[in-house]
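Here the complex is missing one protein chain, while the rest keep their positions.
And then subunit A:
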Amino acid sequence: MPHSVTSDAPTPPNGTDSTMTDATAQNGDSQAASARNPDDVAMAGADTDASNGEGSKEVKLEELFADVDSDDEFPSSRPAEQKTPSSSSLETPSSPENNGPSLSASDPELMRTFYQRLFPWRQLFQWLNHSPTPTNDFGHREFAFTLQNDAYLRYQSFPTADLLRKDVLRLLPSRFEIGPVYSTNPRDRKTLRNSAAFKPLSKELCFDIDLTDYDEIRTCCDKANICDSCWRFMVMAIKVLDAALREDFGFRHILWVYSGRRGAHAWVCDKKARTMDDQKRRAIAGYLEVVKGSSQGGKKVNLRRPLHPHLSRSLDILAPHFQTDVLAEQDPWASEERSDKLLALLPDKNLNASLGAKWASSPERASTAKWADIDVVAKAGGLAKDQADAPRRLLEAKQDIVLEYTYPRLDIEVSKKLNHLLKSPFVVHPGTGRVCVPIDTRDPDALDAFSPLGVPTVQGLLAEIDRWSGGGGGGDDENDGDEAGAEVKQEAGAKSMQDWEKTSLKPYVEYFRSFVVGLMKDERDPRVKREREEDGSMEF
């Protein structure tokens, strides 16, 4: 494996390799290599329609030989009934489309096709590299693979996106994570005489929010399960954090990514954010963390008054959500046992007594009504008479409650450390098969509309490629020859079509691309300026 990264130029699949390996592996290799060329799609298309024999000559020979086998390994546009199960296909499922969701999302062959055809390698590279030509930002970046046997392979690094892709295709990890940029190449860390010379230099500032942390306050689901109604907690969290990071800290490049099952990650990619040391990360984490304490700790939000501007802004953002998404949707205090929890958070004993009596007489009163009751009863003289500040304390307690039920609950350790690893965008969650797609936060409506349950799954995406019929321009599935011809022409017209463009992954990759372009633009400008300055100083 080490020599696979040392070679810089993409090597075409060589003849000896292909004859020695079986048809499947050869097929994979040739695709890996061909994907580096602009005619990637044409060849990939040819591969799927292998029997047609329009692909590269080398492939064609093998394909003709091992027609049935290749069908087993690759999602094909061929109708399913044509398949005759060969001996090998007894253990390898024949087609993702065919077997649908029953196929495990981390199935090696599924992964291979996904990484080969759908994963946006180029965008990922540019995102981490901050420039079109390879730099240390990418080359010294740590990647960590979770392999099929659950082994965890750390300190991988790659000079270019192609080499990363190649290694991923070789190892077929069920997912991979991204770590920091180190001072030297992570692969060389053992060769250094002085271990202090190997240290993390920069990484995006990351946040991780997980709906399991909301188990105490969500009523619809628990553990790893989610639904659209508890996803609203995530929407609130994203809005609050996004606002704080942009307005308060002045960050501009914030990428939100669905984590594949029950949470979301944020990657703050501004150069200033990337180069922060642990102390500064801790400072931001502390600034943003509000809901503290274990389940034994009682009231989790205890804020100084007057409220810090960040908190009053958050409260403004969250208050409407509290009414609709929490009170109406989650109905967190419906049962008596649960409404006792609410009473425990209120400060006034008198008030609690009258509220408790009131709610006991009308069981299953909705949370919205109960929340309103607090003020009604308080106005009607339910507060303790001897304390002049009782109304103020009640108001503050109510604010704290709103925050406890809406404010983002961060897995704060992720944000505090420079060398923490986080799952890469666009990998597949092995449990659900969903792709970790970026969430568009530019427009609040798009954020509101995002549904984790509607995120494309790897199985679904591969089926979409199979069903794709040239986007209106090309021929249909029967007309294989024409389609391949059309694609060659398209390529000649300098417009090749990536596989992801044929699927519902398209909007996500496009959003990611626009994000990366924005980031690279900001990154480039100061660099040009600095180079000019350096040039100036050299001229004497």
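Quick note on the criterion: a residue touches a chain if its C-beta (ideal position, glycine included) is under 8 Å from a C-beta of that chain, and two chains touch if they have at least 3 such contacts; residues count from 1.
Convention: contacts and distances are computed from a predicted model.
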Practice prompt. Given the options "Putative histone RNA hairpin-binding protein-like isoform 2", "tRNA-intron lyase", "Probable cytosolic iron-sulfur protein assembly protein Ciao1" or "DNA primase large subunit", say which is the protein name UniProt records for the missing chain.
Written response: "DNA primase large subunit"
Worksheet entry | Of A:Leu153, A:Leu201 or A:Leu307, the residue in touch with the unshown chain | A:Leu307
Fill in: Given A:Pro132, A:Gly286 or A:Pro363, the one touching the chain that is not displayed
A:Gly286
Worksheet, complete the sentence: Full-complex touch with the removed chain, picking from A:Asp107, A:Asp213 or A:Asp440, is A:Asp213
Response to the item:
Had the left-out chain been drawn, it would touch subunit A at residues 150, 195, 212-213, 215-216, 247-251, 272, 276, 279-280, 282-287, 291-300, 304, 306-312, 409, 412
